[in-house]
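A single protein chain has been omitted; all remaining protein chains appear in their positions.
We call the chains A, B and C, going by the order they appear; numbering starts again at 1 in every chain.
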Amino acid sequence: MFGSGLLKGLRITGKRMVGPTKCDMYPYHRRTLPTKSRIFLAMRATPDGKPLCRACLTCQQNCPDHVIRIERDPDDRERAVSFTVDSGRCTFCGLCEENCPYDVLVFTQDFERATFDRDTLVYKLIDDGMATGACVTVEPTDEPAGEADADG
Amino acid sequence: MIGDYPRLGQASADGATKSIVLNMGPQHPSMHGVLHLMVELSGETVLACRPVIGYLHRGIEKLFENRTYNQCIVLCDRLDYISQYSNEWAFCRAVEKLADIEVAKRAEWLRTMYAELVRITSHLLWWSSVGLDMGAWTPLIYAMVPREHLFDFYEATTGSRLMPNYLRFGGVKEDVDPAALEELHDWLGTEFFAHLDEFDGLLSGNEIFLSRQRGLAHMTTDQAVAWGVTGPMLRATGCDRDLRKDTPYGVYDRLEWQTMTDARGDALARYTVRMREMRESANMAMQCIERMPAGEVRTRLPKVLRPPAGEVYVRTESTRGELGIYLVSDGSVKPYRLRVHSPAFMNISSLPRLVPGAHINDFFAIFGGVDNVMAEIDR
Amino acid sequence: MTPDLASLAERFGGTLDDAGFDPTIRVPRENWRALAAALAADGVWFSDVTAVDTGETVDVVAHVCASRSEQITLKTALSDDDLTVDSLVPVWPGVEWLEREVYDMFGVSFDGHPDMTRILLYEGFEGYPLRKSFLLDVEEDG
Partner (left out) sequence: MSGHQFLVALVWVLALLVVMALNIIFMDWYERKLIGHIHLRPGPMHTGWHGLLQPFADMLKMLGKEDIVPTGADKLFFWIGPMVVVVPLFLALTVLPVAPGAALADINHGLFFVFAMQTIVPFGITLIGWAGHNKWSLVGSLRAAAQLITYEIPMLIAALGVVMLAGSTRLTDIVQHQTVWWYALKLPIGFAIFFVTGLAEMNRTPFDLPEAESELVAGYHTEYSGMKFGFAMMSEYNSMLVGSWLLVLLFLGGWNLWPLPPSPLWVVLKVYLVQSFIVWIRGTYPRMRLDDMMEMSWKYLIPAGLANLLLVGVLGTVFPKF
């Protein structure tokens, strides 16, 4: 009958009107993102500030958008002097993390980094050969993870 | 009328017909993306329409030529950003066919499942905008509830809501937690269908909606094929052409499902086909979860892929229709030429043929049924 | 129903290459539209029209479907000094925008096309981006 569809629609919206809302009240209620979420790049480092990076440049070569810049120590090819991330160019594809042979790169779930200044989007994970505050601290293990398929 | 269609200014060239040209978009409240439509009107009747595209052109086909194959997958997400997995799959299929890579068993099931889920999320967005185009605001919000649930699933399993970069040559990036799959299966079987029933009650049976959609912008199968229209728009003319059935890939030949068609050929048929496809896709995704074998999800490949020189054209049934990937390789680490034949591009090119004679009022009702994504049209 | 491709290729002074994934017919550009029309008369519909810059020539490539699962590739080579070929719009109306895109990206102009203008790029853009001579400003990896 003409009009039954109209009434049905009113019933549905009426039910929803008195029912609960489904909003996350964002700044008051913050969701924790799943651990797999790729937000900002970070690096594992030991508690005493030693980065686990071995400056193999795999991530830099795999990055489609030239986000990562690594400066090697001229004396020690396995030591990075600086590791710069230009997150303003990053597309969060995860190729660096995935291809890292030593499993050193990780993504953090911290997403609140809106800024007014584009320069602040460039941050260093290694500065002067030491891990910066943007790194994630891990307890040192005996065997470096992922050594086996380093040349995969 | 299969061949030519009225061009802009043609009807008023004789001087007898008075017309105005409206510029709809690229900034218009209900324009989907940055499409610019020049519409010639006589009163409220559309005489001709000329879509102006390219506002979102990023030169992706050129960028492909400057990236290694692995890096190209990232860009595939950006083609049609609301059916990401379909794009990735199309590209991966082309590379796998050219380089003769075998896909891991479980990965095939996962790929099929994600492709069907993304068909649902894409159609949900379409459903919300179909209502919005006709002035109903509520569908927009209601469709977001199940869509957000699926996006949460994407994020928990692939790491990103919109740009997953999940498929790899020979498989997928990583396996999915069985508990998450189980939960998704339960949700699809119960809550999701309840949502769809609600959608049907809200819009599909609404007399105002029906009177606006019925008989609007009619298209026959012959016309659709001649204009290059594919996907749900073609199936809404009664033609059951569907690449998932015609050239089975993934595990589509092992699932029990039907191609959804509707013989009426009008805007309502396009609506019905997509609504039915959502239910069928949910069924297919549930079958995938039930029957998925255990095992590896990724074939071991050399870190740097060099497909042999040659060329391949692979067509995939994406959410919007036939997504063709034409890959020419010269044996190096980067594609020599990668052409993306976009279904939305073909469908939107039929718009100037569909709208003449319609009211400006119906214009967006027709436009909504085309279901375009500017990112894929402009590339 | 697959048309007899070998005889078709012969009829239009072209060659048939069956080695790849899809049968490929190469014809001289004078017979481009005639080949398409003959195929269309056999019930073949189009899927895609595009082009490839091979270095010496620009190949206009059409992917057509003989049946739901059979694809045929049609090719014609155009030399750099005269990039014109007959338009396929009279055969398949839907290729209108595809040919505009080829014009936009490769500079191939199609005779008999109703609206030969740029489509993705703006009028006045210099160069044809998908030609190999058009170089991107690519950063070198360290």
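General remarks:
The working rule: a residue touches a chain if its C-beta (ideal position, glycine included) is under 8 Å from a C-beta of that chain, and two chains touch if they have at least 3 such contacts.
On a predicted model such as this, the values are computed, not experimentally measured, just so you know.
The chain not shown here is in contact, across the full complex, with A, B. The hidden chain makes contact, of the residues B:Asp80, B:Asp133 or B:Asp262, with B:Asp133.
Here one chain is not drawn; of B:Leu22, B:Leu162 or B:Leu301, the residue touching it is B:Leu22. Note that of B:Met163, B:Leu203, B:Leu255 or B:Cys288, the residue touching the chain absent from this view is B:Leu203.
Chain B residues in contact with the hidden partner, per the touch definition given at the top, are 20, 22, 28-30, 41, 44, 131-138, 141-142, 145, 202-203, 206, 208-209, 211-212, 359-364. The set of chain A residues touching the chain not shown comprises 6, 9-10, 12-14, 16-19, 21-23, 25.
Operating definition for what follows: only the chains that are shown with their structure count from here on.
Remark: chain A and chain B have CA centroids separated by 29 Å (rounded to whole angstrom). In this assembly, the C-alpha centroid of chain B lies 25 Å from the C-alpha centroid of chain C. For chain A, the set of residues touching two or more other chains is empty. Here chain C touches chain B in the complex through residues 20-22, 45-48, 50, 52-53, 61, 63, 68-69, 71, 73, 90, 92-98, 105, 114-115, 118-122, 129-130, 134, 136, 138, going by the rule given at the top. Only residues 2-6, 8-9, 11-13, 16, 22, 33-34, 36-38, 62, 64, 91-95, 98-99, 107, 152 of chain A touch chain B when the two sit together in their complex.
Partner chain A is touched in their complex by these residues of chain B: 67, 70-71, 74-75, 138, 142, 145, 155-160, 163, 165, 173, 198, 201-203, 205-210, 303.
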